[in-house]
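Note that this is a trimmed complex: some chains were dropped, and none of the rest were shifted.
Letters are used for the chains, namely A and B, taken in the order the chains are written, and counting of residues starts over at 1 for each.
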């Protein structure tokens, strides 16, 4: 598996160059970032050089299309989706991700029909570029009731949705936090087929009942109560060899990236050392 | 347009033969029934003879597949779906219908993903036989909250769902009662495209606020407060020339079919006489 980073939980970087360079310095092999922004900043050649000279790959990029609100907003994003897909391919990145909020102020059934159609179109566009789309289920309990109507938050419902979307290149973004907040165990991971996983996020949770865990107060891998060794071992068992990217969403962290990168490195060494 | 009947609001018939014969006697040109049951009772030849000698067609048949509960129940119905489709084709009937309950005890978003997949498969099977599938939105307000979570009940949401199902042969079953309970007007019908309508139900409602109308207490066309002349004129304007089938769901009716057929005939004469 490839040790990766997202920007969450790393403080502030001056720019992508610093993000990439420092990721490499601390032993990470991939970064999640927007490949279109990267190229717009540095040009294609220098972007490639930056990645290659640091032996860092782009792990995945976020779906920038707004599939949650109006048709106008949705259409607005399609042009940049194509541009971003082109940019991603040129950076050898073939994974795109988006997350599913577990409740909604819209009528849940009606929103689901719209979302299905929109996500399918995004997936089909990405598919033309050989890019897969990972859908992240978000299990945090407080978010399940934050908006009026329950939407979906479980792995099973997300897989069922993926079935209905019916595009071959759609799978899961599996986040250890939501595996945990859903009360799942290693067997649930072992039941997955490799092709169902597009991307993986890792982070840890306070040792409190899962009902009380807040989505924006996460810990570095190994610092909390999630069975991350079991998580990684299970993924390995079913053949996953892709990126495992840290995503520590937290409002209480320092902004000192050196300190946070050090903490991240220690976290990864601890957890990966035990699998 | 073709004046049609369903069994709702007609009391009890001895069998399909009586249903067909009496429909003809009272001037109706179509009956909604199960073509497979028809053939199983009378054989294909006599069934055809029954229809032709009475100059009655089969308007539409109900989808017997259970798409609302378990995968097992759903699969169970697929075999008879194929048989029913064959039977329908042999009786020259190319319309199948099902209704959407406006609330559900299941998670609405998750149920919508499952329902989308199941309805798509039913539609695709029917499509192989040239049969269209009409989805009926049910607007009755008391049913919107009868089960835990709101599902969909509006024409707009149903059309959106049809878009997502993405099978060419799926459209609306338009029922005057639900046009009314949704607070729609003639312009909403005039905005429809002909190909969006698969089948039409007609019946009337008590003159009370639409919020208070009960789904199972309907009136015969012209006896209540729905603008049925406007309803029919609008359908005619957009080119609809198919079956308009009476469906008077009511728990308080007599079971005397002669009396009820007479009442139905009067109702149709009144309403159709004014368009």
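Of note:
Definition applied: contacts are C-beta pairs under 8 Å (C-beta built on N, C-alpha and C of every residue); 3 or more make two chains touch, one makes a residue touch a chain.
What you are looking at is a predicted structure, and each value in this text was computed from that prediction instead of being measured.
Here 2 of the identical protein chains are placed; the entire complex in the file holds 4 of them.
Everything that follows uses one rule, which is that only the chains that are shown with their structure count from here on.
Distance between chain centres (mean CA atoms), chain A to chain B: 45 Å. Residues 104, 107-114, 116-117, 149-152, 157, 160-161, 163-164, 166 of chain B are the ones touching chain A in the complex.
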